[in-house]
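One protein chain is absent from this view; the other protein chains keep their places.
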Amino acid sequence: MNFDDTPHEAAFRAEARAWIDANAPKHLLPHLEKAGFGGIELGGLDPMKEAKAWQKKKYDAGWACLHWPKEYGGRGASPIERVIWNQEEGPYAALSGSFIIGHGMCGPTVMDWGPEEAKRELLPRLAAGEDIWCQLFSEPAGGSDLAGLRTKAERDGDDWVINGQKIWTSGAHYSQWGILITRTDPDVPKHKGLTMFFLRMDTPGVRIVPIKQANGQSGFNEVYFDNVRLPDSQRLGGVGEGWKVSLTTLMNERLSIGSGMSAGFPDIFEFCKELELADGTLAINDRGVRSKLAEWACRQSGLKYTGMRAISALSRGENPGPENSIGKLVAGSSLQEIAMFALDLQGQAGAVSDPKLAAMAAKFQAQLLRSPATRVEGGTDEILRNIIGERVLGLPDDMRADKGIAFNKIPTA
Amino acid sequence: MNFDDTPHEAAFRAEARAWIDANAPKHLLPHLEKAGFGGIELGGLDPMKEAKAWQKKKYDAGWACLHWPKEYGGRGASPIERVIWNQEEGPYAALSGSFIIGHGMCGPTVMDWGPEEAKRELLPRLAAGEDIWCQLFSEPAGGSDLAGLRTKAERDGDDWVINGQKIWTSGAHYSQWGILITRTDPDVPKHKGLTMFFLRMDTPGVRIVPIKQANGQSGFNEVYFDNVRLPDSQRLGGVGEGWKVSLTTLMNERLSIGSGMSAGFPDIFEFCKELELADGTLAINDRGVRSKLAEWACRQSGLKYTGMRAISALSRGENPGPENSIGKLVAGSSLQEIAMFALDLQGQAGAVSDPKLAAMAAKFQAQLLRSPATRVEGGTDEILRNIIGERVLGLPDDMRADKGIAFNKIPTA
Amino acid sequence: MDFEFSAEQQQLKEQARRYLADKCPTTAVRAILEGSDPFDRALWQGLGEMGFLGAAIPEEYGGLGLGYLELCVIAEELGRALAPVPVSSSIFLVAEILKAAGSEEQKQRWLPKLASGEVIGTLASVEATGSVRPSNVALSAKAGTLTGAKSPVLDGDIADIAIVLARHAPGKDAQGLSLYLVDLNQSGIERTVLDTIDPSRSQAKIAFKDAAAELVGAAGDGWRLYEEALDRAAILTGFEQIGGADKALEMGRDYALQRFAFGRAIGSFQAIKHMLADMYVSATLARSNGYFGAYALSTGSADLAEAAATMRVSSTKAFQHCAKNNIQVHGGMGFTWAMDCHLYYRRSNLLAVSLGGLNEWEDKLIDRLRAKNAA
Partner (left out) sequence: MDFEFSAEQQQLKEQARRYLADKCPTTAVRAILEGSDPFDRALWQGLGEMGFLGAAIPEEYGGLGLGYLELCVIAEELGRALAPVPVSSSIFLVAEILKAAGSEEQKQRWLPKLASGEVIGTLASVEATGSVRPSNVALSAKAGTLTGAKSPVLDGDIADIAIVLARHAPGKDAQGLSLYLVDLNQSGIERTVLDTIDPSRSQAKIAFKDAAAELVGAAGDGWRLYEEALDRAAILTGFEQIGGADKALEMGRDYALQRFAFGRAIGSFQAIKHMLADMYVSATLARSNGYFGAYALSTGSADLAEAAATMRVSSTKAFQHCAKNNIQVHGGMGFTWAMDCHLYYRRSNLLAVSLGGLNEWEDKLIDRLRAKNAA
């Protein structure tokens, strides 16, 4: 039970630290440390340009996509080395937000299922930050029920013709490539008729429409497919094997979502140390406030040390246990509770969302409006509880109304 | 929007009040006002004897089972008159705990479904408190799934032969009569093969075994049926109509359970006014305590005024809305939360359950150990949420694994 | 006992609902949220013409001369419709304060115009983050003028008059506070519109520089009048919150019936069903507490202060709970700008602080229960 590196880990950490110290864009640090909801702001510099520059630098020095094989642009590093790198990269990692989906989900999927030629051509460009990838999975009719998707791909000679609509595609508007799951056979049960592809986002017939979110921002898109024609060589995995292929993506998504998420305690703690309550005492000295702070503090540290237990498992060469699945579930509701509580303590001023006027630069007001999405994206609270119940605790599946039924016979209203 | 009686209601109230003032067992009042969890204690007097005496007195004067027709021992009173009576009877109603099931559920069921002769003979005795009735419904294998019951009744000439086991039968050990639901046909779907009976509890082959509850008390029983023989004249409703008959009972049960339940606020409020916290302040002045008290106060008053809305509907001659279904759901978890919180405030002394030593005569310690049952008996929290979701909000049923399947083909493991 | 609104009051409620369904669909709320107009002028005018604004204002001052119960049912429908108009500021607060403490001249001058909607009023009390308390009211009143600033002031950008909580005597105590009526259309006033979490109700900072002002009520009575006004407004706003909570619950229920996943309506999943059941529970508790609030308000009961705090806590939690979980029931769709869920979420969180936060009202509730208990 210790927090020390093994000698090998210590050597790796020292190497990473030295390289970062010598090469990182230190002039951006003050901005990166303030990064919160709603992307990064770099004092007028173009975040995408800075992100690509940092990624390319890392790539050139062998520090990009550490866990990928070298022939695809990675370093062939161990999982624990990747964790150490992340710890050392620290705030600079905030630059890489646009690459997470490509590096974390699309890349591994292409690596497992793509044709060798495409892998050798595309993966290094992805690792280097030259291309950005997106993941075309969710559909209006299939949110939690991903396999209920309806975008269809029909065979036409050596090609496939795609028609339909995707939604919640993060970064589609700045991506060069995407991976796409489609229905190729509606006459078989829903998980069996799916097929996966990869495609350039500027393929004719692809149309990208940003979604304005409830908080006014637009990080997601709708993507429409109107007779989009793809060669069969852009297929990932076999025809009808799309669900199996998508599990590679989703497994990698679950590994990244929620791990290391903050439950939001440090901000509310900071705020309560400053705010004076009605009776003139500081909020931090008020027992009503303290009781809530204590709960959030325990969730924050509980998530932190849960993450460390997972890292330790990696360090021992084991797979992390299922504990990490709790991250987003705990963090999502905590962030929302904290935002509401912080506004409450601010009284009528709590409604003001101007960062120049509101406490903590209106961080809590932004959090109030953003946190509902956290409880939904990448798996709703309810889906996560199902996953914990079924995969961790071994409870039986829900009863399925769609089990073994041809997709086009499943009730939809 | 007012709390005033109509002139007719006022006259009825005055009459009831005058009669109670002249006839109630006032010497028991100090004991009755302290009645809480675990039945009543009357300073050495026999509670059952006192209860029967009070009930007989009411019966003789026409104040028993007010809403029953006069020919069956009631008063033919309106629902609002019944409510007014209950308000006026006040603490004396605590004497009548043993009659609630008979008067509230068994009586109405027999009245709707029993043979006329039995009704004229048995119901007045029930109203007068001469007989006590119990309800033989729950079974080990069917808790929330009441219709999953297995106690079987087989036809033998003019008789029925009963074998099986009931559980959670409140008051079986002091009851003279019971109503019993059985399975008479296991080859049809579960709701269709049930038949209801009434029987004397001293019928040969009936064996009553008290259940020791988690809090050490025994208000409930297991009842075993070993070749118990009943004449067909003791059937309630048609063969195979038992589910329909039982709905009369359950509807009456739901009307009585939860309405007027206390969420437990007055006790914790009282306690917090006296208790000194670590920093020397009274608990009631502590904001952490206040925030919790405020929540419970709102639940308490919310339930109270929800009850008044229901009474108003009765007063207008309408059926109360579905609001009352929230009573037990809200009260059950509140009682448990309050008990835990009260122990917490007591610190290490919170574990002591001796009424002579513990704060508030160990009321919270008793509540801690009793409240888990409140969340289960007469419908678990989960069943109540299903009822609210389906019957109040109109949401679809859960998917049913047992729908349309012969009872003996339903999976049981 | 008749613990229910009368048939006439329910008819009025129906009438208000129909009127608002016609004149204030969510597209109208959205127009204010997204556009540059600070409020819906046509709706405001209509509400005045229909007599809804003046329901509880005596006929002699241009109102309908109905009572608080009528105003409660109207408030519920305004809340349900998220009406983007300054009713709470102008009617629940300013008209109420003038009714309670205004001079005969002030009433005659302003109440008819408030009732018709010709004049918009607002209450300006906040100067700092956190709860408003005597010690943090510094805006100073001297020789019939006010100097200082209030922020945020709900509807402060559109109001014609404000009642201002100001300090006429130096110090930090409540005795030094009075209420003043200020015509905001004068040169000593500067207003700055503020960004808020719910732009369907606009807010502003108002700076006063030697602005002419006249006393409302007696000097030194400001804090008491302010607190009493908050109690009445808590009940009326509570009905807005109940209306909003009910609508959010209905939206969630309707979506759960209509949206299919895994081959079945999502409302058949217990996770969703029970979430909606819990929303129903909190909405029902709030409504029942609200009925007692309405009763207390309409009868001037001694329990008014307790009823107000109970309802405030209960209805604030219920609306926040229902609005928040309505988004969750809707899943990703609930988080789009295009769906109306966020309108209710925004409003629920605005109303949760608009008369001071829950923590303040929890405190008041316990103080009041204790005072009653001691009495």
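We just call them A, B and C in the order they show up, numbering each chain from 1.
Throughout what follows, contacts are C-beta pairs under 8 Å (C-beta built on N, C-alpha and C of every residue); 3 or more make two chains touch, one makes a residue touch a chain.
This one's a predicted model, so the numbers in the text were calculated from it and none came from an experiment.
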Over the full complex, note down every shown chain the hidden chain is touching. A, B, C
From the list B:277, B:361 or B:387, pick the residue that touches the absent chain. B:277
Would you indicate which residue among B:14, B:61, B:251 or B:351 is in contact with the undisplayed chain? B:351
By the contact criterion defined above, which parts of subunit C meet the unshown chain? Give residue numbers in ascending order. 269-271, 274
Interface residues of subunit A (partner: the chain not displayed): 1-5, 9, 269, 273, 284, 287, 290-291, 293-295, 297-299, 301-306, 308-309, 311-313, 315-316, 323, 326, 329-330, 382, 384-386, 388-390, 392-399
Positions on subunit B contacted by the hidden chain, ascending: 138, 140, 142-145, 148, 167-168, 211-216, 275-278, 280, 288, 336, 340, 343-354, 357, 359, 365, 368-369, 372-373, 375-377, 380-382, 385-386, 398, 400-402, 405, 410-413
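Operating definition for what follows: only the chains that are shown with their structure count from here on.
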Between subunit A and subunit B, what is the gap in Å from one C-alpha centre to the other? 51
Subunit B to subunit C: how many Å between their CA centres? 42
Would you give the residues of subunit B that are in contact with at least 2 other chains, written as numbers and ranges? 287, 290-291, 398-399
Touching at least two other chains at once: which residues of subunit C meet that condition? 264, 272, 359, 362-363
